[in-house]
Structures are given as C-alpha cells and as structure tokens.
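Read through the structure below, which is laid out as structure tokens, and then see the notes.
Of the protein chains in this complex, all but one are displayed in their positions.
Naming follows writing order (A, B and C), and every chain is counted from residue 1.
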Amino acid sequence: MRRIYLDHAATTPTQPEVVKAMLPYFTNAFGNPSSIHSYGQEAKGAIEEARDKVAALIGAPSEEIVFTSGGTEADNFALKGVAFANEGKGNHIITTSIEHHAVIETCKFLERRGFRVTYLPVDAYGLVAPDDVRKAITDKTILISVMHASNEVGTIEPITEIGKIAGEASVYFHTDAVQTVGHIPVNVDDLGVDLLSLSAHKLYGPKGVGVLYIRKGTWLVPFMHGGDQERRRRAGTDNVPAIVGFGKAAELAQKDLSKEAERLTSLRDELIKGLLERIDHIHLNGHPTIRLPNNVNVSVDFVEGESMLLNLDLEGICASTGSACSSSSLEPSHVLLALGLSPEQAHGSLRFTLGRENTEEGIECVLEVLPRVVAKLRAMSPLLKSHR
Amino acid sequence: MRRIYLDHAATTPTQPEVVKAMLPYFTNAFGNPSSIHSYGQEAKGAIEEARDKVAALIGAPSEEIVFTSGGTEADNFALKGVAFANEGKGNHIITTSIEHHAVIETCKFLERRGFRVTYLPVDAYGLVAPDDVRKAITDKTILISVMHASNEVGTIEPITEIGKIAGEASVYFHTDAVQTVGHIPVNVDDLGVDLLSLSAHKLYGPKGVGVLYIRKGTWLVPFMHGGDQERRRRAGTDNVPAIVGFGKAAELAQKDLSKEAERLTSLRDELIKGLLERIDHIHLNGHPTIRLPNNVNVSVDFVEGESMLLNLDLEGICASTGSACSSSSLEPSHVLLALGLSPEQAHGSLRFTLGRENTEEGIECVLEVLPRVVAKLRAMSPLLKSHR
Amino acid sequence: MRDVWSLYSEKVMEHFKNPRNVGEIENPDGVGHVGNPVCGDIMELYIKVKDSTIVDAKFKTFGCGAAIATSSMVTEMVKGKSIDEALEISNRALAEALDGLPPIKMHCSVLAEEALKSAVEDYLRKSKHVLSEAKEKKGSNKSE
Partner (left out) sequence: MRDVWSLYSEKVMEHFKNPRNVGEIENPDGVGHVGNPVCGDIMELYIKVKDSTIVDAKFKTFGCGAAIATSSMVTEMVKGKSIDEALEISNRALAEALDGLPPIKMHCSVLAEEALKSAVEDYLRKSKHVLSEAKEKKGSNKSE
C-alpha cells in the first residue's frame, strides 16, 4: 500500500544526500574529533564545516553554535544553564502555556528547585501578547523563553517584538525554533534572541543531533558535564556522522527554503479549505495565516483523535493528534486547552504536517478518506446524539 | 599511506554490518517511535528489539535499559539523577580520583550545588581499595560511583567487592562501564550495581547513543526533561538509527567477546614486552594483568606525549596521550597523577588501545617506529641532559 | 525488520475495523453510561434482557482504538450470558479476549467493564422497580 506521510512535525525522513554525506564518517573517517592524530583531525574538520553550514542557516557566527543531542537537550541546556548560572541575580523565568514539553517539563523541574515560573496565556489563535511579556518582567526575571512556532497548531509567535522587550529589560531571551528553522527564514539577530534551539530531524537531517545557539556573552553553565568538547560548553564525544548530516541538511534547506515554503503554503491552504468544505462541525486550530507553511490542525466534533488516526493509518495516511489517547497521560494537549478548546474538541484534534514528498495527490487523498472516516466514527459516537 | 589505528578507547569504527542495520531507519522506516501510525510503530518495534539486545549483553531485563545520547549523558544522568532525587536523605557522594571527566566534572557541578564528594585515592596500579569505600560511607552517603575500568590505564576495578559493600550499606552504586561492555564480560547482577553507563561508539556501534542501566526501584529524577519517551525516564525523540545500530553492535560484541578478548590480550602483552625491551627509561602504567585486554599505556622519560603522537601519526600510527598538550587545560592527565606519576612522566605518556582491525603486523610496526621517534625527540630534550 | 508493527494486537484491530453491535437499542432493559470527555473516553452500553439472560447488546463509544475494540468485545461477550455471568466479566478477561492491550490502554478495558456493570445495575434497578411495582400491584390486588 502506498503511504502518505503527513507527520513532518514529528519527524522527517533523512534526505538521501544527507545519508550519503554521513556515511564516510561511520566506517572510514570514524575518528574522535578530540584525537590529535589524522583520524581525529579529519573528523574535527568535518564538524567544523558542518558548524559553518548550520550557522549560515540562522545567520549566526560559527563560534556561537553548540551541537547537542537534539532539540530536547537544547531546551534543557538553555533553561537549566541560564537558571543555574544566574540564580544570584534572580529566580524568575517567563514562558508560555503552549511550549513544547521539553520547555514545560524543564520549567517544572526548576520550580521544584526553587525557581518561579510564569506561564503566559495565549489568545484563541495561540498568539502570545508581547505586552503580557513586558508586564510579567520583574527585577528577579533572568530568562524569557517563547517558542518561535507551535509544533501543534503552527502559530508563529511575535518573537522579534518580544526580543526587543527582553533586550530593553536586559533579560536573556530563548526561543525554541525547532519547528521553524529550515522551514521559514530564521535570523538570530532579527529575532533578537540570546539562545535558540534547533533539531536536525525536523528539517530532513538525522535524529539525535541538535544545536543550541548561544550568543557571545550569554552566561550559562553546561548541561552536559565532562570533556572539553564544544569549547567546554557541551561535553560528550561529538556525534560526527549526525553533525555532518545536520550540516548537509542545513545546506539543502537553505537552498530552496522560500520556494518550498510557498509550495507547502498552497497545499496547506488547499487542505484546510477542503476539510472545512467537506466535513461539518470541524474547526481550524491555530492562526489562519500567521502559521507554519506546513501545518494543518483541525478539531472534528463528536469523534476522538486516535480512532481517526488509526482509520487513516489503515488507509495509508499518517497523521497526528493532540488527544490524550496518544500519550501516556490522560489529559489532552495542553496547547489546545490553552487555546480555549473544550476537552472534547482537544480529543478530537487532528494534525497534518506536510513536507517535501507531499503533493496535491496526497491532499486529495486525505480529502477523500477523512470524511468517510469521520462519518463512520460519528455513527458510533454517543456525543453526536446528545448534540442533536 | 596505510594507517594503523590504535586509539580504540577514544572511539571505534562502526562495523559495516552495524551501518547496514541502521540504514533503513534514515530514509524508509524513518518514523518517530512516539507516533501511532505505521511509520511510528515500525520505528518503535525496532528500538525495542535493540533494547533486548543491549539488555542481553549486560544480563539485564529490557525494562531497565534507558537509551541516552552517549556515555557522558549516562554518567550525568546517573549522578545528577540520584543526587537531586535523594538530597532529602543525604548529600554525600563517593567516587574515585581516576574517573572519566563525565563523572568528575559532574561531581564538581554537584559540589557547587551543595553536595559533598569524596574522591578516593588509588594505588600505584590505579586500583581502588574496597576498604576505602567502606570507610568513606557515612549516613549521608547517597551514591557510590566507581568506574569499571580506566579508559586511560586500563586497570579493572574490584566492582563486585564494592557492590557488596554498597549493598550492605544500602547506598546506590553506579559504575561507568563505557570501556568494558563489549570487551570483557559484564553482568549487572554479578557486579551488584544499581546504575551502569555504556556507550555504543566504544564497541563498534555508532556515536551519539549510550545507555544508562537503571535497576528497578532506583530512585532518580530525569536528566533530560520533556516528552514521555523511555517510560518517562529520558525525554527526546529516540535516535532510532543509532539505537538500532547499538543493538546490532551489542549482538556482534556478545558473539565473539571471549575469543576477541583473548586475541587482544596476547597482542597487548606482545606490545608491552616489545616496548619495554626496545626502549630504555620506559614504564608501564596501570596494572600488569588486571587490565583491559586492549590497553597499553606507557610513560617514556624525557619526551613529551604529543610530540611522540605527531611523529607516530606522520608514520601512520594513531595513538593517544595523557599529556596536557592534547587538551585545553595545561594539566596532565589527572589519572596518571593519581597513580603517583610525576608531571614529566604524565606528560610523557602514550596510550595504545587495540581493536578488531589490529594484527601482529600493527604491533610490529609500532615496535619498529616508536624507538626511532623516541630517539629523535630525546636528542632535542633538555631533560635528558639534566638527567645524565 | 518485522512485517507488521502495530500499537495493537490483530484482534484489537479486527474489532476496531469492524466493530460488532454498534448502535442503540430502542427501549433497552439496561443502559450503562461511563467515562467523561476530559479523559477522552465515553461509552454507552445498551442491553436487552429476557429471563435473566442478555439477549442483545449494543454500544456507542467516543474514544480511542482500544476503547472501541473493548466496547465491541464486551457486547460480543455478554450476549447469551446470564446476568450473574455477565457481572463476572472482568477487564482482564476483556483484554485477554483481545489478545492483550498496551499497558497505557488498560484503562479502556476497565471502562468497558464499568459500562457493563453499570448497564446491568441499571437493568437490576429497573427490574426491581418493575418487580416491586408488580409486587405492589399484586399486593394491592390481594388487598382488593
């Protein structure tokens, strides 16, 4: 059966050219970049080339790029690193109620260790108000962390505006840009951020490698303690093949970023339009226009997300949901609830995130299959009856 | 030029069969194991198979295996995880003066955060005395961390004895087994450990993946906060290809562990014997017999390690040194100093760590080349003169 | 690589794909209504009882794959069973009949058991009512 993958926000396939670039570093040029000998130095050279490429993608100097094991580590590093280094100055952190778990759970950990965290609300579209950030700042505030775009509903946050506010208040500013880098233009100076998280596997690079961008002069303690790697900012043997792959993926992403963003935007809007037309009692989640080019998130009334997902999967369509049933907790997506959705609506959410391999054909397939699936599930829904 | 790689303690080449096992998980079966759809579930199945294989290699139940980004993360996780979870009980940690930086630097971080750390001394061979461990335990002791074998001098520590002591005192016991797993038999029950760190790239698996073995009932907080991966013990998108590669490498390692250990031990002893015969003023570092099958560490008087290394590299021989010049600090190896070597001797150390590709021929090559290199460097050494 | 990877057993998927006994029963003898929208699972179970035997069962469920499959399974299992037998169906038995459920989905089988219990209790309550009404009638008849 042909499968249509529409879950690019979860992970993307590693591009064949990326794999090809990685391969020599497993078996031939397998050295440890910390080694002085030729094997070590050729590996070292390779990661420095990759660093340049990733730096170029976000408009940063190469020295401000620190490789990590992924976006989760980058977020942990940014938050714990700043918190532990600056607790002499203050113990207050500002973030939002729609951050990725890598930020939220790290904040909760810090709360248990004496820090105070403000979780700012968002509006019905998932937008944070810069003015709320301004008002939340106290003289104890040491860090503001607001994601660049929501992995769930795709809404793009006003980072530049918040960056100005953070700059004026001289508070460190971190953004989780895992969902934006490689998909929309990202420039650390334009955004005015001190710290920025990214992850290779969201932009057709390999899993297990990310970056924390750290602006020069930002004071944070290491998260991973040990050897002298990454100019003593992140210990652990460099994951050479993955870093090289990240470099290649960054290079490829930069090449056709705007063309691909345009193409996906039009597919996205076609899918949204089609779904709203063909299914009744369906709602778009997130902002209609200030959203990622590849994100479609809808709530379908009276039916539950996982059961839609499984039915779609049976027909070869791979998507995602914010329903609790897909996680080990029983609560539905904190993001959808923060947008003001009812628990039922949150449980009835479906996310389609498009990518390079998707074409018009895939969109049409979803538009053909989903209405059938919804009809089938609504026929067994006890909620529909009570609605009537 | 043919190169002879003798730095397997730094990293090993990924075996071709391992790379082959990984490849499908980059481009075809590229899913995120947290996804419900078929791409996700096939990735999930793959990591669970790999978990079984790694578990088998150390005699552990699969549920007690938590994948990390490497040995450094496993060490950070074990130490910080236990420390932060058990500070209500006590704030004292016992370790040794010869641990890897991933343990030592993590301990220093914890010291800055209010924990007290005892760094036990070692004897001239690098052995920790179990009785010293016993004496160091107080009612505030929450963790003992002693490495299984030294990455520098190869000495194998009496972990089983220390495990008994830790068990009797009901103190958590961690061992960094990064240099032993896959090279000598390791069984978590025989060793009596609650926590054990390993790293795939030291046993012909890929870089960027490791494991923290966590015995059921061990109380520790997560190190990487975020999503629900690894039964909520370690957040972050699973590095599927690397985990699959680790599984394959574990399987291969288990297959011919004892045969390979025997082969390397005889090459090791040949190299040691040859070096001591052909070069005067040379000393073996570490224990003569209670040592890793693949480790040769010597100090050559009057000459500095990096300059030997570079000369060897020019002739295609890749080795390592404990000299400061190879790191960003100016101090020579803390391990060699802990063994009682003078700074000069520590600076004059050379480590050869053998592996699968090495044969008699490589050993003979070292025995032919190194005496020439030493003679050349001694001719320009100001220390030799003052010694005469 | 294995050929088939799935969150669920084949049996679960079979019931999920072709759920048995979907719908409502008109004038049911017992209805169970359990779960709540916050947790994402709502089950309605309808039973028809004749001579203390469950002769028909239908369900409506809002929930995940496991919720739908266990709902389907419970309706299959209760049909033909006596009220007493039905009350003995445990969530474990349901999960086993489905060749197992993932640990995080076991609560769905609990919910199905509760739906069944609740439907049976509803029946018992109603029939007691009917019984006592009948008794009352009889009594009043007698007294007449």
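Odds and ends about this structure:
Keep in mind that, in the parts below, contacts are C-beta pairs under 8 Å (C-beta built on N, C-alpha and C of every residue); 3 or more make two chains touch, one makes a residue touch a chain.
What you see is a predicted model; the values in this text were computed from it and never measured.
Interchain touches from the omitted chain, evaluated on the whole complex, reach A, B. Interface note for the absent chain: among A:Leu6, A:Ala46, A:Ile162 or A:Leu220, the touching residue is A:Ala46. One of B:Thr106, B:Gln229, B:Asn295 or B:Ser381 touches the chain omitted from the figure, and that residue is B:Ser381. In the complete complex, the hidden chain is touched by one of B:Gly71, B:Pro332 or B:Gly362, namely B:Pro332.
Summarising the interface, chain A meets the missing chain with residues 24, 29, 36, 38, 41-42, 44-46. Residue positions on chain B in contact with the hidden chain: 302-307, 310, 314, 323-326, 328, 330-332, 342-344, 347, 379-383, 385, in rising order.
By our rule, only the chains that are shown with their structure count from here on.
When the interfaces B-C and A-C are ranked by how many C-beta pairs touch across them, A-C comes first.
Note on chain placement: the centre of chain A and the centre of chain B lie 33 Å apart, centres being C-alpha means. Work out the mean CA point of chain B and of chain C, and you get 56 Å between them. Chain A and chain C have centres, each the mean of its CA atoms, that are 42 Å apart. Annotation for chain B: residues touching 2 or more other chains are 36, 38.
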